[in-house]
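Note that one protein chain of the assembly has been removed; the remaining protein chains are unaltered in position.
Chains: A, B and C, in written order; residue numbering restarts at 1 for each.
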Amino acid sequence: MTDLITLNMITQRAVEEGIAMEIGKTSPEYFDACSIIEMNEQDMKKLGIFKNTNVRVTSECGQVVVKAVVGRQTCYPGLCHIRQGVWANQIVPPRTQSTGAPQYSGFPVTVEPAPDERLKSALALVQGAVGMWKGE
Amino acid sequence: MPKVIENVGCPYCGCSCDDVRVTVSDDGLKVLEVENVCAIGHEIFKHGSSDHRIRLPRLRQPDGSMKEISYEEAIEWTAQHLHKAKKPLMYGFGSTNCEGQAAAGRVMETAGGMLDNCATICHGPSFLAIFDNGYPSCTLGEVKNRADVIVYWGSNPAHAHPRHMSRYSIFPRGFFTEKGHKKRTIIVIDPRFTDTANVADIHLQVKQGHDYELFNAFRMVVNGHAADLPDEVAGIKKEQILEVSGIMTKARFGTVFFGMGLTHTDGRNHNIDIAISLTRDLNKITKWTIMAMRGHYNIAGPGVVWSWTFGFPYCLDLTKQNYAHMNPGETSSVDMAMRDEVDMFINIGSDAGAHFPIPAVKHLKKHPWVTIDPSINMASEISDLHIPVCICGVDVGGIVYRMDNVPIQFRKVIEPQGLLDDETLLNRIADRLEELKAQEA
Amino acid sequence: MSEMLIKNGYVFDPISGIKGDKTDIAIKDGKIVEKVSSKAKIIDAAGKTVMAGGCEIHAHVAGPKVNAGRTMRPEDKLFRGSYRGGIVKQGKRMEMGFSIPSTWKTGYAYARMGYAFTNEAAMPPLLAPHVHEEFRDTPIIDQAAMPVFGNNWFCLEYLKNKEIENNAAYVAWLLKSTFGFGIKVVNPGGTEAWGWGENCVDIHDPVPYFDITPAEIIKGLIETNEYLGLPHSVHLHGNNLGNPGNYEHTIETLKLASEYKPKNKFGREQVLHNTHLQFFSYKGDSWGTFASAAKEVMDYVNKTDTLTVDLGCVTLDETTTMTADGPFEHHLNQLNHLKWSNVDVELETGSGVVPYVYDKDIAVCGIQWAIGLELALYAKDLMRVHITTDHPNAGPFTRYPRIIKWLMSKKAREATLDTMKRKEKIIKSTDLAGMDRELGLYDIAMMTRAGPAKALGLSNIYGSLKAGADANVAIYNLDATKLPTDPELIENAFSNTLYTIKEGVIVVQNGEIVAEPQKHTIWTKVSVPENAQVMRDIKEKFTKSYTVNLENYAVFDEHVHNPRAIEVEFSA
Partner (left out) sequence: METVTMTLVQQPELYFECYSVTPDLFADKTLAEIALLPAHEGKIVWKLGDFFKFEGKPGATAEETRIVVNGDVRKMKRFGQQMTGGEILINSDADMYVGCWMRGGKITVKGNADAFLGIAMEGGEITVEGDATNHVGSAYRGDWRGMSGGLIRVKGKAGNDIGTAMTGGTIIIEGDVFIHVLTHAEGGTVIIKGDVEGRVGGQMVKGDAYVLGNILYPLPGFKKIGTVEKEVDGQTYTFHQYIGDLGERKGKKKGEVIYGNIYLKA
């Protein structure tokens, strides 16, 4: 039991995300599909949280609050996954190793319980990042 | 009387399925029913005739709101800003037909700017590997008709390419493979136990970020150095490496399908580079091919079109106007964004707002931002100008290139109802740019 | 009613037999005519050489394998000329690439050399829409493309059962579906064998599963071609290309044609065109004993009127090899270890791409260079022997002027030979050093225009200055009565025309692109009676084996650029 663990993050495509994306990135489907982090049960135990608890994920270049789940496509202990999209890209490092492709997979993050934090909508995150968010 | 249109192409993933059946309303304005399509494709056709579709360009107002303007005004705005910019960037083309991609080449050559496509954050590293090591590949029908061993490495078709396994790789009964799945061996190499791994005969749970070492191990076995193999490589036991090498060398026809699991991790292009080397090795013994699991239905398109136009598939620097230059790491969208190398951004047929790392979005937002896309997305909601266009495969046809570079001729199923297609829009922007340049000269 | 009169030039037009006499060429509405009115625009060609627009019989300039080469070779565009892109923009679009030029450079570069037509040497039927997209983006020059048939499952099955009529119906259907021009055959059977990583090394080596020999495929397709009476003959890249000692296979292959007679209404006299003969004219049993068999091969070609050939001259450049001969490219990659691309195409064909450096200091490369020139210098009838580099395989087509220089000047050949480290070995392994023959402008006109046009069955449109032909004219800065003693001036003259006229429009002036008129796509439209059996076979293969639907296979009309059909009225 600890209040903060370091994991190796990957971000990849999921069919739920694909469907939701075509419905619309402002849709509740997209929100539900992409604002989650999948991690191994052992790591959840370490963190002392239950499934569906909100957590704060922090990388070298940002942070985002997402909901922790185990997920059907299991990660081994130490590995975690956020589906590609708006929430993942709040923390994906833009460094490309001079190839043009950012570090979408294989970067260290810290995960800490944030049960009282609310998840932000896609628009709030993206418009917020560029100072255009007018909502609360 | 509703019309049924057969052999329709699906504008979603790199499978570019061309067997969709669409029923449209008598007036040809509404999609009523879609058959032979995956859940994702289904949504695209539905969206095509939704009432919420934007049908006029929208210009950002000082108060932050968007105001509808005419196409003429939108074309003028874009041409003026392209003309003014020292180094504009046009990026996207994940959902644009080849005619549109060719027109985009004309726009940016005229404007003297940068031209890039989604591969830059996706299979760009695969291009780098192809530059260095070639691409021993084949069309998907070869896999269907001949393959008895299939390797999915760092790719997850169950999620990213829903019909790939049933149409092309694992399940279909082909000419020399009448037994279909029964006579095929499926190997999945992925750090996660994915839904694709779930249907595989063998799953190698490679240690994330260490695929290169595992390829190196396979190559040692194929080249006769099995004895020098360590007991474990990248989390995989020696016995398993030998077992899988055995399956690969005994195959009559094998194919490696690789994806983001290789292109997005440390080493990027070199993970594919060495996969290609392994494929070359195996061709000394039997027949093997390798293929990139391209994401969008026509993301192979810009690579093909710009190669015959400029000699480079992506990351094009057209600022010199007499000649093109390409060097990902320098001329790639995310690198240029982070370095503040460009002073205007046109996002077309893609969503940089959602799919670029957020720091890159912040940098690009310092300059004028135009989004050309059929739908509302993150890019459109932060841009200064949003120009809606036809959806290829729904209200405009055209040629698209499947993940294996096979050209598929897409059909239009409903009327555009006033929307411009990418090709027309971009050519009108190019015409206006030529006028502006002529006036200046 | 645009009229033009080209006055006082030295005209070389083998089709009408004009051998350098001062003749005026009249043009009206894009065609050559007998005479024009006094209002005609006059072009003074006094002291210059006038020929019909060049006609390319074999080059890989458009399509999937060409583009695979462009994609995999960024370094082919690097530091060419003073800037990376090579020359400064002349036409509407930039020009990129050296060994595999961009489509825009392809059109401009052919036009600058005075060419009007080029024939894409290998079109995979499944990928035909790609070829036609590149045609749309290739300016000025007219283009045709030959679909490949030599490893096509339909043909393998029909020919195995000797069903010529069915095979003919299928060929006619495929030419229509792909807007293709003629029957191309590449490593018959061998490329299908490559589907299993194997090959057919000679014409009697049976094809795995289909159990038919390359010899039977070649003969069956010749029979089909003459049965239909197509404008061009079967266009063959045989088995065992590029290997020491292959010349005996080559002669054996050429003999397969001996039992057939040409049947067509296009003035074509051959039944077989053997392409890039240089790669098939090798002696020796290893790279160490590698030597020229140009004499042996040309002796047979010279005495056989029903054959035409093109040279495939090595130009001693860093270039890119690409062919539907999949197993050959793999073999080549095992030799030079550079990057290798391969594209096997379901049910139809395959292809490979490997960069190659023809280093003048390597004996084999020098010998290959000599063989290409020997073939031409041994030829008796130059109407049947055409200049090519199998672009880009033996070198880029932009080197044709250099090949012309070598053929017209012994001095130029010796100068090149003198720069080679292994000169002695090359002299020992070839006859070139001892050959004094120097070709003239009339010979060159035969090899680059009249000959190819006749062999393609297109001499009523291209490669001719006869009234009725398209008004495609090249005016070179060469005084035919006193050719320059410096061979470099010959190369310069053929590199950049004084004028290139395409269908009556001046497109090049003083070596610069000045106009980009509409170009044409040439294809062969054969009307054959509907064949129910063949249509059933086609439907079955598409349901069971192809991954593209039949209804999306044939190229849609809107994707064919300005088509011009060569009509063949079939009569059994």
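Everything that follows uses one rule, which is that a residue touches a chain if its C-beta (ideal position, glycine included) is under 8 Å from a C-beta of that chain, and two chains touch if they have at least 3 such contacts.
Every value quoted in this text rests on a predicted model; they were computed, and no experiment measured them.
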Touch partners, limited to displayed chains, of the chain removed from view: A, B, C
Candidates B:H210, B:H264, B:K412 or B:R432 - the one touching the absent chain: B:H210
Which of these touches the unseen chain: B:D132, B:D148 or B:D431? B:D132
Missing-chain contact, candidates B:A200, B:A292 or B:M326, resolves to B:M326
Could you tell which one of B:D51, B:D228 or B:E440 touches the chain left off the display? B:D228
Identified contact with the non-displayed chain, of B:R219, B:R294 or B:R428: B:R219
In terms of residues, what is the contact footprint of the unshown chain on chain C? 72-75, 78-79, 337-339
Positions on chain B contacted by the hidden chain, ascending: 85-87, 111-113, 128, 131-132, 210, 212-213, 215-220, 222-223, 225, 228-230, 233, 266-267, 270, 273-274, 277, 281, 319-321, 326-330, 339-343
Could I get the residues of chain A that touch the absent chain, sorted low to high? 97-98
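Here, only the chains that are shown with their structure count from here on.
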Linking chains that touch, what shape results: line, ring, star, complete or other? line
Taking each chain's centre as the mean of its C-alpha atoms, which one ends up farthest from the centre of chain A? C
Let me have the rounded angstrom distance from the C-alpha centre of chain A over to the C-alpha centre of chain C, please. 57
So what's the Cα centroid distance for chain A and chain B, whole Å? 23
Complex contact set, residues of chain A against chain B: 8, 10-15, 18-19, 22-26, 61-62, 72-76, 79, 81, 84-86, 89-90, 92-94, 96-106, 122-123, 125-127, 129-130, 132, 134
Using the touch definition from the top, list the residues of chain B that touch chain A in their complex. 12-13, 39-40, 43-44, 47, 64, 120-122, 124-125, 128, 156, 158-160, 162, 191-195, 205, 208-209, 260-261, 263-269, 295, 315, 328-330, 332-335, 337-338, 351, 353-362, 365, 375-378, 381-382
Chain B touches which residues of chain C in the complex? 62, 64, 66-68, 70-77, 83-86, 88-89, 93-94, 96-97, 100, 102-104, 126-130, 133-134, 137, 153, 194-197, 209, 330, 333-334, 339-347, 350, 353-354, 544-549, 551-552, 555-556, 559
